[in-house]
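Note that one protein chain is taken out, while the other chains of the complex remain in position.
Order as written gives the chain letters A and B; numbering starts at 1 within each chain.
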Amino acid sequence: MRIRALGVAALATLAFAATACGGSSSQTPAEGTASSAASSAPATAGGTLVIWADPNRVKALKPFADQFGTENGVTVEVKEISKDNQTTFLTASQQGSGPDIMIGAHDWIGNLVQNGAIDPVTLTEEQKAAFSPKAIQAMTFNGQIYGAPYAVENIALIRNTQLAPDAPATIEDMIAKGKELKKDGKVKEVLCLPVGQKGDAFHVYPIFASGGGALFGTTSSGDPDPKQVLLGSEGSVKAFEKLAELGEKGEGALRTSLTNENYIPTFAGGKCAFLISGPWAIGEIKKAGVSYDITAVPPFKDGQPATPFVGVQAFFVASKGKNKALAQEFVANYVTNKDVAKALYDADPRPPALSAALEEVQASDPDAAKFMEAGKDGLPMPAIPAMAAIWEPFGIAETSVVKGGDPAKAAAAAQKAIDGALKN
Amino acid sequence: MKLALRHVFVLAVCAFAVFPILFVISAALNPLGTLASTELLPTGASLENFGDLLTSETYPFGRWFFNSVFIALVSSFASMVLSLMAAYAFSRMRFTGRRVGLLALLLIQMFPQFLAIVTIFMIFTRVTELYPALGFDTVWGLLLLYLGGALGVNTWLMKGFLDTVPKELDEAATVDGATHAQIFWRIILPLVTPILAVTALLAFISTMSEFLMANVFLRDPDSKTLAVGMYGMIAGDHRNTNFGMFAAATLITAVPTVGVFLWLQKYIVSGLTAGAVKG
Partner (left out) sequence: MTTDVREPGRAAPRPRPERTTAFVVSRIAVLGVAAAILLYAVPPLVAAESWVPLTLLCAATAGISYLYLTRRFIPAKYLIPGTVFLIAFQVFPVLYTVTTAFTNFGDGHRGDKAAAIAAIQSGSVRQAPGSPEYTLTAALRGEELVFLLVDPKTEQVSLGTKDGVEPLPGAQVGLTGKVLAAPGLTVLKAPEAAARGQEISALAVPTRDGLIKANGLSRAVEGKATLVYDAACDCIQGEGGPWQADESQGYFVNAEGEHLAQGWQVNVGFDNFLRVLTEPTISRYFAGVLGWNLVFALASVLGTFALGMSVALALHHPRMRGTRVYRIVLILPYAMPAFAMLLVWRDMFNRDFGLINQLLGAEIDWLGQTATARLGVVLVNLWLGFPYMFLVTTGALQAIPRELTEAAAIDGATPWKAFRRVTLPLLLVALTPLLISSFAFNFNNYNAIALTTDGGPFPAENPMVGGTDLLITYTFRLAFGPAGAQFGFAAAISVFIFAIVAIISAVAFRRTRKQEEVYA
């Protein structure tokens, strides 16, 4: 009988040992690093390269990782992180248990750089030329390229060609058509664009931009300038007024009850003719058997161009990785290969950043090129850390005007909140 | 008549308990199931989502299921034992620091746990370097971590129950020359099965749904638990496409919990025990 209690005690002691070790690293950081190098050296004698990816990409990467491993006589481990990937990567990296290569979105770059978590990657002129210029532009931060892009994505207007055979030339046309269809009882919603109770800056941005709105001023070098937030500017107030006109008290095209969860199913169920979304929506639309076409989000009549945000998915080299040379080799010289881009596309159909891969994909799937075309004037999502301060106040202002709130007040409140957060 | 009223009341609560779940069942059976479908009754019924889930290449659901049940069983058993031992000491013995210790158990749980993740990384980075078998990506490391929560409110629950077991029982045994270990294992343990079963079930459920630690701890697709794996299914843009499978997974997740409950139910409500307690 006692023995069982003893087994527990044994476990307990082990845990105590663990505490003791944990305790030491806070007191003696220098010793900690020394010992980590000492103990990791034998482990990596054969060489291990660790890649962190989100669940959807792990399977697609595995064969290429293994191939790279065989060619270089190393073990490549692809690990999967489901949630809070960026913060988990930062915390793990700083504590020394992060990966050698991280997969993520380009708008992380600003924050990853200020935390010293990733290294620039040198691509040859030839390699750079092989990518879409938008992708390279997005990956460039402070004049350096941080990582290898593999997919470019942006939102576009997806329409149900049975309900709306012609692509609308302006937002006004689109709304008119949508309202007509709704009146005839053919659809339930004028436009499927997610708003929700907290707004959705990403999806509404093309319309906001077309209405004359802007987020940041630009620095002399052309980068977004966090010191000049423009949400409260005259142009942005006008744009919020336009959103209010489209909102619940106006045309009824923007509604808070349309959320990220239901806007694609509503379109796929044939309950609205127009959807503003990205490549990720296509799978579900195809499954539902809706005939569709993809065009750029139209602008307002006499408005500015309706530029969507462009997001880029990329491989990053971790600064604190244990095997940096291999990681650089993988990111700069291996991932930039067409087959890898193609496999990642097959796993998750987002237009490849590599032009050659895009062309190949295009043959079997015209959607990729259509999305690319819709985003050709798009704005790479600002990668500066200050962008994090924009999303929420912008979204709340959006929801408020969509519900019929005063655009000038909402814009001013958002501007104030952002300036406060950025200490401008 | 009174019984009928009881039934009416319990049925009403059951309806409240079940109605959101019907929604999940509907999504699981609907081949086009999405989080947004408004119909409580599915438009089409098929087991397609369950089939997709069990045969998925991307999501090794079977492995997750096994991992979760294994971790939850081991950790709930171990924490039950640890917790009972502590509760026994707190209930039956008087020593300095008893009240403070009890209060501390309650208070320590009140600190927002949100930030602990940084420290957990710190501890286990070192452990992984020194003892890879207990480090990141191992079930054993995660189990150790879960045992950190073994003492806590469950200890209080057991202590409360032990307090109701008459002291005369163990005093009599002491007079007969039994050691404290004999009293603990032979006299106390059989008397407290209802509460043991309850705490084991509570620990089982909380381990099954634990997410925060498991997410940073288990990174191999095959080593994940259900909660982490399922979160990945609906993370990001794949929420809608996978929702049918996700709903199916949610339902299957409830199966082991219900199973454990079925198994433990007879201990939780056993009239025999109530008789024995009276001594």
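FYI, a contact is a pair of C-beta atoms (placed from the backbone, for glycine too) under 8 Å apart; a residue touches a chain by one contact, two chains touch by 3 or more.
Fair warning: this is a prediction, and the values are worked out from it, not measured in the lab.
Interface note: of A:113, A:340, A:353 or A:374, the residue touching the hidden chain in the full complex is A:113.
The chain that is not drawn here is touched, among residues B:23, B:66 or B:140, by B:23. Chain B residues in contact with the hidden partner, per the touch definition given at the top, are 3, 6-7, 9-10, 13-14, 16-18, 20-21, 23-24, 35-36, 38, 40, 79, 82-83, 85-86, 88-89, 91-98, 101, 103, 105-112, 114-116, 118-120, 122-123, 129-131, 144-145, 147-153, 155-157, 160-161, 163-165, 170-171, 174, 177, 179-180, 184, 194-195, 197-199, 201-202, 205, 208-209, 211, 226-227, 230-231, 234, 246, 250, 253-254, 257-258, 261-262, 265, 268-270, 273-274, 277-278. Touch with the hidden chain on the side of chain A covers residues 1-3, 5-24, 26-29, 31, 34-35, 38-39, 44-47, 71-74, 87, 90-91, 94, 110-111, 113-116, 119-122, 124-125, 142-144, 197-198, 255-259, 261-262, 266, 319, 322-326, 328-333, 385-386, 388-389, 392-393, 396-397, 399-401, 403, 405-406, 409-410, 413-414, 417-418, 420-422.
One rule holds in what follows: only the chains that are shown with their structure count from here on.
Inter-chain centre distance (chain A to chain B, centres taken as mean C-alpha positions): 35 Å. Those residues of chain A that touch chain B in the complex are listed here as 1-2, 4-5, 8, 11, 14-15, 18-19, 21-22, 24-26, 32, 35-36, 39-40, 43, 52, 54-56, 58-59, 77, 79-84, 88, 91-92, 95-97, 259-262, 264-266, 268-269, 278, 280, 283-284, 287-288. Chain contact summary for the complex, chain B toward chain A: residues 32, 34-37, 57-59, 78, 81-82, 85, 117-119, 121-132, 134, 136-137, 144, 147-148, 181-182, 185-186, 211, 215-216, 219-221, 224, 228-229, 231-233, 235-241.
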